[in-house]
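See below for the structure under consideration.
Of the protein chains in this complex, all but one are displayed in their positions.
Which chain is which? They are A, B and C, in the order written, and residues in each are numbered from 1.
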Amino acid sequence: MPAVPTDASAAITAHVWRHRYRAHEALPWAVALAAYFAFPNYLPLAAQTLATILFALSADLVLGYAGIVTLGQAAFFGTGAYTAGILAAHGWGEPLSGLLAAAVVAAAVGLLSGLIILRSSGLTLLMQTLVVAALLHEAANKASAITGGDDGLQGMQVWPIFGRFEFGLFGRTSFFYCLIVLFLCWLGVRRLVHSPFGRSLTGIRENVVRMHAIGAPVFVRRLVVYTISAGLAGISGALIAQTTGFVGLDSLSLERSGTVLIMLIIGGVGRLYGAFVGVPLYMVAQDRFSSIEPVYWYFWIGLLMVLLVSFARGGVLGLCDRLWRRARGRR
Amino acid sequence: MSAAAALETRRLSKSFGALTVANGIDFRLERGARQALIGPNGAGKTSFVNLVTGALAPDAGHIHLDGAEITALAQAARVKRGLVRTFQVTQLFRGLSVLENVTLAVCERRGIGGDMWRPVGRHREAVEEAYALLEPLGLAADAARPVATLAYGHQRLVEIAIALGLAPKVLLLDEPAAGVPSGETGRIIAAVESLPADIAALIIEHDIDLVFRLAQRITVLVQGRVLAEGAPEQIAADQAVRRVYLGERDRR
Amino acid sequence: MSEPGALVLTDVAAGYGETTVLEAIGLDLPESASLAVLGRNGVGKTTLLATIMGHTRLRSGSIRFADREIGTMSSFRRARLGIGFVPQEREIFRSLTVTENLLVAARAGRWSMDAVYGLFPALAERRHHRGDQLSGGEQQMLAIGRALMGNPTLLLMDEPFEGLAPVIVDTLLAAFERLRREERLALILVEQHARLALELTGQAIVLDRGRIVFTGASHDLLAAPDRLAALISVAADRPGAIR
Partner (left out) sequence: MNGIAAALGVGLHGLAFAMVLYLISVGLSVTMGMMGFVNLAHGVFAMAGGYIVTNLINRYGVSLPPAIAMAAVAVAVLSLPIERLLYRRLYGGDELDQVLLTMGLVFMSGAAAQYLFGALQQPLRLPPALSGGLRVGIAEVSAYDAMLIVCGVVLVTGLWLGVERSRFGAKIRAAVDNLRMAQSLGIDTSRLFSLTFALGSGLAALGGGLGAALITISPGYALDNLVYFLVVVALGGLGNIRGPFFAALLIGLADSACKYLIPQFGAFLIYAMTMAILLWRPRGLFGRV
């Protein structure tokens, strides 16, 4: 191999340092902390938002990176929520182990369903993600002895974290619990997408034929990321179950799968930060609008979708990109 | 017994229903050879490539790479053993930079494509290797550009760079200059001509001038069979080949 | 003066997606003239027909047909203007019967279902069979019949004899003789069988690497086998030569 001088090219340097942390990456966390102090009355909402960001992040991993369009991400969210919930309702309220169990069970469901459905592509795959979620939804609905069915799971007793920090009314513990879990998961996901594995996912999304031709085990890669994403969704579901003390059938619903996609699209797909932008916007807006006219929230969000798809592909972050480029181009 | 060929097929056959695309193909590509595969439309050239690379499973026959049987191996395993192809219509990661396109290939070859923890940048040697492949092809200046923004001729070169990133022993070049405006073909021909000597290259090509210029041997495929094989002069003089290409036809 | 079947290509460059397959193509085909398009494999013959039909991306140049610029026109409008297309792969609608295949292409004019069945009696016998139940020869006849149902003034045919049994080729040849004599139909014929194509046409072009390297009368080329061989044969007596 010809020797390359260390300063051979800006391209190498740029490439080699892509994964470096940048200042703006601290922004979401700073905002989160600021929100803690600025809106102490909204901590339960903030905690839910943080947990939902994790859910959207898990969706970004399969959709934005691996290019798998899924309408069944709620299957794993709900699995995690029910796992943690059922444990807590049956005498094991320790939150961290509950979180772990949720991750493992959800990942196992992801692995099993992935083994079946990831052999298909296109519309069939989309259908199958939908059917897997519908299957679980129906199972939870019928197994009301365990899940509480339509009424939801009652009687969760979540113990204090480390035996010290109780999940109180004001949501302080919930907030930091969600924040820290999200932060750790984000670190992992960030690492993952910058790794050769993560880049190969992008490769699969961009051109599967080429990925096969360079000898990459495409199916295995997709299965692995699908499983990881399922685990993360499971953690997110468990966080919400533990912090709200309730799990309902809606955690497995198509509506849930659909809205997480919408939140992600609002932020921007395949850029790791779409979830951090889209979810808060959606959740805060929903909180505001729903209090005025709860019924019509879905009308406006539907309209927003139609408009986004028709006029602003790439979401908020995509829009920022374009504005930024235009501003620079003008100079 | 002669030394094992870089690539060899024996009685390779494949049919789709009534349509036979490979009819007992015996084919040999010597190490370091520059050979061309030509034939009229529908002769089975693309099917042959797909059979050899493992995208299609043969009905019968054997494929050997470097003396070892690979007939049953998956596509990815064949790539790992050094059997690499390029595509007639570029297959690139269009949104990624030129450097990243090649880096992805290098990472897979080095067996680090599944690394989920260390960032790509920490595998600096892989990135540098990829960059080093760009320079001789004249792509270094474009390394950071998304491939979709490159002229098509340059995209064809990226296609070759990716293949080289896989350290091929046998390289199947499927019409390397196809679709390129005439002004840009020179660079592609030069790239093929300067392939490392230890790579055995099979060029699937329509352009006869290109074939005569690049290949030491020519195999002519017609209706899933090898019609003729030999040095360019032999092929040029072969009556059967002339018939096929001239389209001479007995008219009662 | 309007010439319904006349086709003029000026400095056309075209390809698929980002590729460029054809460059600097100029062509002037008067009404009811016939043109053979020759050349080795992969030089752009099929792409030329696809470009006239509107399946490729026209990168530059102009295509005029029947005194109208059609370069940016969608395929179906070109077909309605009078261009009939017989593709290389025949592309019979496989879930339609023979009759339906003809029916969907029908436009008012001299050619009707009965006329096509008269031209190809073998097809009439298969009229209720579905497209995927036909032999190669029957598919070819159907592809030609289907193109005629649109009553074109210009017919594009891509290797209509490829893979056909000799007896079917003779049938087709007879049919073409009739068309040429009785119809005022312009014809562009892409063909591997060079002699056959030249015998059927008045003019010929030879393509090489997406460019026209020869334009002239078909019989001239037919009378000069060496010239023909040099233009289109693998046996280019110039190994190592590049242009």
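Everything that follows uses one rule, which is that a residue touches a chain if its C-beta (ideal position, glycine included) is under 8 Å from a C-beta of that chain, and two chains touch if they have at least 3 such contacts.
As the structure is a computational prediction, the values presented were derived from the model and not from experiment.
The chain not shown here makes contact, within the complete complex, with A, C.
Summary of contacts with the chain left out: across A:23, A:123, A:169 or A:327, the touching residue is A:123.
The omitted chain makes contact with just one of the residues C:7, C:29, C:53 or C:116: C:53. Touching the omitted chain from chain A are residues 63, 69, 71, 116-117, 119-120, 122-124, 126-128, 130-132, 134-135, 138-139, 141-142, 254-255, 258, 261-262, 265, 269, 295-306, 308-310, 313. Counting the whole complex, the residues of chain C in touch with the unshown chain are 53, 55, 74-76, 79-80, 85, 87, 91, 93-96, 100-101, 103-107, 131, 146-147, 150.
We take it that only the chains that are shown with their structure count from here on.
A summary of chain positions shows that the Cα centroid lying nearest the centre of all protein Cα atoms is that of chain B.
Distance between chain A and chain B, defined via averaged C-alpha coordinates, is recorded as 41 Å.
Here the CA centre of chain B is 32 Å from the CA centre of chain C. Only residues 1-2, 4, 8-12, 14-20, 191-192, 194-200, 202-203, 206-207, 209-210, 212-217, 220-221, 224 of chain A touch chain B when the two sit together in their complex.
Interface of chain B with chain A (complex): residues 53, 55, 75-80, 84-85, 87, 91-97, 99-100, 103-105, 107-109, 112-124, 126-129, 131-132, 135, 140, 143-144, 162, 165-166. Contacts from chain B toward chain C in the complex involve residues 38-42, 89, 152, 155, 175, 178-182, 205-210, 212-213, 220, 232-233, 235-238, 241-242, 244-249, 251-252.
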